[in-house]
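To keep things clear, I will list the structure first and then write my remarks on it.
Of the protein chains in this complex, one is absent; all others appear in place.
Per-chain numbering from 1; labels A and B assigned in written order.
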Amino acid sequence: MDFVISILEQGLIYGILALGVYITYKILDFPDLTVDGSFPLGGAITAYFLTGGMNPYLTLLLAFAAGAVAGICTGLIHVKCRVRDLLSGIIMMTALWTINLYVAGTANVPLFSQQTIFKNDTLSNMIPEGIQAYTTLIIVIVLVVISKILLDLYLETKSGYLLRAVGDNPTLVTSLAKDQGNVKIVGLAIANGLVSLAGSVFCQEERVFEISMGTGAIVIGLASVIIGTSLFKKLTLLKATSAVLIGSVVYKACVAIALRNFEPQAMKLITAVLFLAILVLGMERRKKVKTDAGA
Amino acid sequence: MKKKTIAIMMTAAMVMAMAAGCGSKESSASDGDNKEASYKIGIQQFAEHGSLDNCREGFLEGLEEEGIKEGDNLKVEVKNAMADTATNAQIADSFVSDNMDLICAIATPSAQSAYNAAMDKDIPVVYTAVTDPVAAELADKDGNPVGNVTGTSDTLPVEEQLKMIREMMPDAKTIGILYTTSEANSVSAIATYESLVDKYGFTLETKGISQTSEIALATDDLLTKVDCITNLTDNTVVASLPTILEKANEKSIPVFGSEIEQVKIGCLAAEGIDYIQLGKQTGKIAAQILKGEKKASEIPYEIISEPGFYVNTKVAENLGIEVPSDLADSAVESFDTISE
Partner (left out) sequence: MLELKHIHKYYNPGTVNEMCLFQDFNLTIEDGEFVSVVGSNGSGKTSMLNIICGSIPAEGGQICIGGKDISKEKEYQRNRRIGRVYQNPAVGTCPSMTILENMSLADNKGKSYGFGRGTNKARIDYYREQLSQLGLGLEDKMDVKVGVLSGGQRQAMALLMSTMTPIEFLILDEHTAALDPKTAELIMQLTDKIVKEKKLTTIMVTHNLRYAMEYGNRLLMMHQGEAILDKKGEEKYSMSVDDVLKLFNEISIECGN
């Protein structure tokens, strides 16, 4: 049971990150490597404000805002300086490494003595004795559901429509008299905001900020998105955002099972093989305007 | 279609490998079940690294000296996070969900993650190779545990090291240190060095790097400014020690180590911690807890009080440095070859 709970906790926390990656990778068609920097950015912001005694729930919003700013920077580098998408992300990821160190003050900030969203005085009075063991999971679920619903609602707004259009057919956005660049920047802001939010939650759950926590975050995010959207693409009733969240849990479950049976040294290879297998099996020829235009 | 076949084959191979893994694990589990009063512990190591490996070996030796032997009455599961934070967190969670009797965490991130996961289940955590347990919030200011967690610290004997360098190199003025800006332990060690160098008449020249690829350039730059280099237990720098030694040797600038392994591979000397010893000490603490003699929360963390002196005479000969005889006599171990 504990095993399942810990997988759910980890899977759902990284699910928020996966929602962000879903926006950039699936909707915007933008390979955004900023994620490796914006995930720990959320952690660094959290560490800074929690040790300053701020309300932990407020840090979630600040983490989202900081991530959004990082996303905007990536967008500006790409759109205004005309740097290729992949490189823009790499530049921002590199810059964030230093920024994260400055924000957090040091490479490792323990938060054991701080109030977090999972452990604070108000909460311990509120939650009945019987379900204390599930507190973390319940809070994670609440946060994930809120993030997912807000994202779903956003994607149904006019602005959300435009975001979906820009990854699909950028020319149409221009035809609608809208600047594609601005739409992409908005998308990157929301995506990295979510990633940073995930970083904040992870950091509070682990009760420590560690500078290296972002390494490989993009791989986890991509794997979750691809697992989710490939495995559940036949189920039209399931929203893509739900599929992505389930994908993240499935991915974490695979990792947990692999961890039990293999040496962690082999983990990266196993991840790579799993990743490739799912990619090839779920191969979806993206019908893109650019590719079928031909002429 | 062909691609699909390959993918299916690979997945199948993986599933089979997993199943095989499960099988072998089950058999070892039944072996352990035959013994009575057996313990089940998880060892969570953050990275693959000479000193951390020694800690682990020492830890098991320490337990064995107390009559808790792997295979007899002890089942050990060792997991190495390979410096990946997400894996690290999952290892801690899996140990907790397996209801280990005790978790041994090697290095600071592992200790924090194990403590965090085990907190609510009250599984004792014994850590080792944590440079500053107070800064890591694993102990309060007086050195007492903050929860069911205790262990040993590998605080660098900075003062002894400076004293030793002064004796070996009476004319040296500047000491250089390479460190990784993202390693909290290194940053705090640098601070200690800064506060003590004056006392021994040195000035300090530090060079921060962020990743392995920067080491070569940083070393070249540092070597133009210093009379000798001394090492911390910085993971990135230690892993690239051969590069640093080669460049330093070209300029005949001595490099001092921070522990035995570094002296073996070509550092001139070190006032360092014997990590095997540190591990043993940790193992003994763990034994006390497993046997129920004391609770982890009642044991303050321990440090190795007396660092040992290690010297490599071959390196000294190459550099034309004479090791003062009283120092040479006090060496815990002296090497006359440079191992690759």
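Side notes on the structure shown:
The rule we apply is simple: a residue touches a chain if its C-beta (ideal position, glycine included) is under 8 Å from a C-beta of that chain, and two chains touch if they have at least 3 such contacts.
From a predicted model like this one, the values you see are computed outputs, not experimental measurements.
Considering the complete complex, the chain that is not shown touches A. Between the chain not shown and the residues A:82, A:158 or A:234, the one that touches is A:158. Note on the undisplayed chain: of the listed residues A:172, A:238, A:266 or A:280, the one touching it is A:172.
The chain omitted from view is touched by exactly one of A:10, A:59 or A:180, namely A:180. Although one chain is not displayed, its contacts with subunit A can still be listed: residues 154, 156-162, 164-165, 168-169, 171-180, 287, 289, 292-295.
We take it that only the chains that are shown with their structure count from here on.
Distance between subunit A and subunit B, defined via averaged C-alpha coordinates, is recorded as 32 Å. Those residues of subunit B that touch subunit A in the complex are listed here as 3-4, 6-8, 10-11, 14, 17-18, 21-22, 25, 48, 79-87, 89-91, 93-94, 96-99, 108-109, 112-113, 115-117, 120-121, 135-138, 146-147, 181-184, 187, 210. Of all residues in subunit A, only 1-3, 5-6, 9-10, 14, 97-98, 101, 106-108, 110-113, 132-133, 202, 206-208, 210-213, 215-217, 220, 252, 255-265, 267-268, 270, 273-274, 276-277, 280-281, 283 touch subunit B in the complex they form.
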